[in-house]
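Shown here: the complex without one of its protein chains, the others still in place.
Then we have subunit A:
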Amino acid sequence: MAKRPPITNRVRELREAHGQMSQAALAEIIGVTRQTVIAIEQGRYSPSLESAFRIARAFGVGVEDAFGWDDQAA
């Protein structure tokens, strides 16, 4: 298994808190494929800064509310 990126996220949690928003709907909002949203949620992909901002704005939160930094994984 590949080393996990040190960037953690609460995307799944935020998506579920926003009326069970589907992965496809979030993908549409931020302009990526549903597979990429799945990869982000599973920690297999760290999105670009632009996509991170788009995700945070989609949920009306700050980037640091949606994403975090895992010192142990860094």
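A few points about this structure:
Throughout what follows, a contact is a pair of C-beta atoms (placed from the backbone, for glycine too) under 8 Å apart; a residue touches a chain by one contact, two chains touch by 3 or more; residues count from 1.
To be clear about the criterion, contacts and distances are computed from a predicted model.
Missing chain, UniProt name from the options "RNA polymerase sigma-70 factor, ECF subfamily", "AzlC family protein", "ABC transporter permease" or "Transmembrane protein": "Transmembrane protein". Remark: the omitted chain is touched by one listed residue; of A:Arg10, A:Arg34 or A:Arg57 this is A:Arg34. Of the residues in subunit A, those that touch the hidden partner chain are 1-2, 4-5, 31-36, 39, 42-45, 47-48, 51.
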